[in-house]
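Up next, chain A:
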Amino acid sequence: MSAFYTGVFKRDLTLAFRQKAELLQPLMFLVLVVSLFPIGVGPAPEILQVIGPGVIWVAAILSSLMGMERLFRDDFHDGSLEQLMLSGMNLNLVVAVKIFVHWLVSAVPLLILSPLLAMFLHMTFDMYIALLMTLLLGTPLISMVGAIAVGLTVGVNRGGVLLALLLIPVFIPLLIFATSAVDSAALQLPYLSQLAIIAAMLLLAVAFSPFAITYSLKVSQN
Partner candidate 1 sequence: MWKWLHPYAKTENAYALCNTLLPWFWAGTCAFLSVGIVWGLVFAPQDYQQFESVRIIYIHVPSAMLSMGAYVAMAVAALVGIVWQWRTAFMTMIAIAPVGAVVTFVALFTGAAWGKPMWGTWWIWDARLTSELILLFLYIGIIALYGVFDDKQQAGKAAGVMALVGVVNVPIIHYSVVWWNTLHQGASISKVDKPDVADPMLWPLLICIIGFSFFIAAVSTVRLKSEIVRREMHRPWVQKLAHNNGVTTDAV
Partner candidate 2 sequence: MQFDSFSDFLHMGGYAFYIWLAYGVTFVALVGIVTQSILEHRSLIKNITKEQARQARIKKSQAKSKKTEIAESE
């Protein structure tokens, strides 16, 4: 039985790596957006350090919105999503596996690039550790909550901007707590409470999002 879910995992991973360009574009977008800010607001390290956490988090949210569509789009268009839904296997688990693969190919490169981005914005080491913690907790949250909206808009043509409109308000609390954590780290203050709230949001998402996503996929599929 678990061979089925391993199969879904391997298939999604293989298909993702066949479209390497599609994976790299949101990453390049991330790096470019982060680079725009020092050019736009000036290179003074003090200013960059103040806006740094916010810039990286906003760029992370925007670039994950760009890559979010591919979660269900190809499977929807070639009918394999319908087959998975009709297969009688637990759709919640299938969806969880798909989100995990999506997180691996879109968020993990972001995590790997994060030291470079922190350096671009002259963040200190303590700030970077806080940033890394918030990214580790926050990117799965983005993937899971994002998947709900992706499930709802999967059949819609040109749903890209609609997806952003739906998800950005939902991500605002995450953005607030994440940047608050990094700002506290900059002032050498403890930031465990902000991390705890993000972790609580993550756990809620882990508990409820598979059902929400399954439901929205069924809605899209009629």
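With respect to how the candidates were assembled, all candidates are chains of the complex that A comes from, given by their letters.
What we mean here is this: a contact is a pair of C-beta atoms (placed from the backbone, for glycine too) under 8 Å apart; a residue touches a chain by one contact, two chains touch by 3 or more; residues count from 1.
In this text the structure is predicted, and so the values were computed from the model without any measurement.
*Asks:* Which numbered candidate touches chain A here in the complex: 1 or 2?
*Replies:* 1
*Asks:* Flag every residue of chain A that touches candidate 1 in the complex, lowest number first.
*Replies:* 21, 24-25, 28, 31-32, 35, 38-39, 43, 45, 119-120, 122
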